[in-house]
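Removed: one protein chain of the complex. Kept in place: all other protein chains.
Order as written gives the chain letters A and B; numbering starts at 1 within each chain.
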Amino acid sequence: MAYTPHTDPDRAAMLGAIGVTSIDDLFADIPPRVRASSWELPPPLVEQEVRAELSRLANRNRLPEVSFLGYGAYRHLVPSVVAEVTGRAEFSTAYTPYQPEVSQGTLQSIYEFQSLICELTGMEVATASHYDGATATAEAALMACRLTHRDRVAVSTAVHPEVRRVLATYCSGPGIEIVEVPADLAEGGTGQTDPSRAAAALDASVACLIAQQPNAFGVLEPMAELGAAAHAAGAQFVAVVEPTSLAVLAPPGSYGADIVAAEGQPLGIPMAFGGPWVGLMAARLGSLRQMPGRLVGATRDAAGRKGYVLTLQAREQHIRREKAASNICTNQALCALAATAYLSAVGPAGLREVAELGMTQARHAAAAIAAAGLGTRRFSAPYGAEVAIEVPDAARRHAALVERGIVAGALAGRDYPELGDVIVLAATELTTDDHVRRLVAGLEATR
Amino acid sequence: MSHPEDLRYSKEHEWVRVDGSTATIGITSFAADELGDIVFVELPEVGAALSQFATFGVVESVKAVSDLYAPISGEVTEVNDALGEHPELLNSDAYGDGWIARIQLADGAELDGLMDAAAYTQLTS
Partner (left out) sequence: MSVVDERPAHPAGAPDAADASGRGAAFASPEAGEQLTIVEPLIFDRSRPGRRAVRFPRPSHAAREAAAGEPAVPASVQRGEAPRLPEVSELDLLRHFNRLSHLNIAIETAFYPLGSCTMKYNPKVNEWAARLTGFTDSHPFDPEPMAQGSLELQWLLGELLLEISGFSAISLQPAAGAHGELTGMLMARAYHRANGEGEQRTKVLVPDSSHGTNPATATMVGYTVVTIPSNERGGIDLDALRAALGPDVAALMITNPSTLGIFEDQIDAVITAVREAGAIAYMDGANLNAIMGRFRPGEAGFDVMHFNLHKTFSTPHGGGGPGSGPVGVSERLAPFLPLPLPVLVAGDPDAVRRNAWAGRSTPDARFALDWDRPQSIGKVRSMFGNFGMHLRAYAYIRANGGDGLREVSEDAVLAANYLRVRLTDAYDLPYDRICKHEVVFSGRRQKREHGVTTLDIAKAILDHGIHPPTIYFPLIVEEALMIEPTETESLETLDRFVAVMHAIAERAASDPAALKAAPVTTPVGRLDEAGAARRPDLRWRPMVEAGRSP
């Protein structure tokens, strides 16, 4: 009806060729006892009605005028050129490149994506992508268990709660136990994961230590020391990172990370109420065969022309079935393409500007709030583009600011009851001086 | 397809060559052909104890994967490291340079449970 081309004469011709008299004959194999009863679905809409309905819902969202909300999803510029690339139907309406001869566009772009993620993380090999950063982290933990033949996983409590929730669900499958390493979140604390506490939690049964840089509160972790603690126990070190920060911060490959997982949303992908986003995963070459998910490799045809193929597929579910490293089937190719176009568009200088602008405006906001006597930094350790601020009566004031179109960051108390008056503020290159002024004025007005 | 007369064969398509108390094992050329272009062999560790007809490794081709089953029991004394760089040796020379491991024979009587070349040829034709 809406999108089918068949006219009644077409249908009659096809039914005739098949040798049946009606469409119902083609459904005669459904046992009568289980045939569908009637359903109540709305009537069809023409395009202008579809647009009106979707516009109605989009407009029901009241977007903030000023937002310092980050906490796992970040408001960045999506360059027009990136949207143009991902909008091309030759990319968006193709499927998994099972036929490499007619999929070189998708395959080469994934090879470029893998290369860019290796460059960014300082790792040797990257996958073609995962559903999101949280599932990539969970898959990294399962991979560490396969590599070490161990069945416990240690994770810092300063790893983002969403990531830890997904990790817990994935680990519940094969019965892997999770050991929490408490970060120093006390008043006046560093906000960091203490390497000695990590070391105390690690023993010969623990497959990996998972830490996040910057952590859920924006605090910079002592990653090299945490990695050393993991290695001392014979465990893998899994680093969860934020990709734009890697223009400024040390790449995980330089501080001993064995597996890297990240949410790629900041790389040119709209927040879109949570997805679709893209999970990044990178590792050492020696772990290649235990990596889950798709990989693209370069090769040649008989005439010597260079080309790209899905490779090392024998790890995957469609061949290994119940013995596969993971059940993952698709990657997030179009979102990986967005990240590839984004990193190519901003280049090394642009990515550094993005990271530095966020770090500068986060400090600007923290300093302005402190100067006005409205709040104080909760943790003593240095931070990135996100900062935890202690604000008296935070929940009430946060709600009051929403009425003014301002989202004053994330309330940490939802996930960390002991941080009931802590808000986590995030800044990006889209954060302006005026946003900082309005945030401070709003906090002032709700004092 | 013919198979060397001096070897014994399992129905899982592994072969064994006995030389005193040492046995060399590998997969048959029939198995290699069935798998197609072999791209990876997961070798056992030296010192590992294999038991007859139990899995001891994995062999992968582009489109398939198969477990390796020990044709005979014993301790691994040597593995063919060349297969790491050149897994295609299993396709090109299954009974020679494509050998997989050498083991210290645990029980010579197990050989009686394996096929000779004629029986294996019949199985695979």
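Operating definition for what follows: a residue touches a chain if its C-beta (ideal position, glycine included) is under 8 Å from a C-beta of that chain, and two chains touch if they have at least 3 such contacts.
Please read these numbers as outputs of a predicted model, since none were measured by experiment.
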item	value
Residue touching the undisplayed chain, where the options are A:V85, A:A140, A:A158 or A:L419	A:V85
Omitted-chain contact residue, chosen from A:C145, A:V309 or A:L443	A:V309
Where the unshown chain meets chain B, residue by residue	36-40, 60-63, 86-88
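In this text, only the chains that are shown with their structure count from here on.
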item	value
Whole-Å gap separating chain A and chain B, where each centre is the average of the chain's CA atoms	44
Residues on chain A engaged by chain B in the complex (per definition of touch)	289, 312-314, 319-320, 323
Of chain B, residues touching chain A in the complex	39-40, 42, 60-65
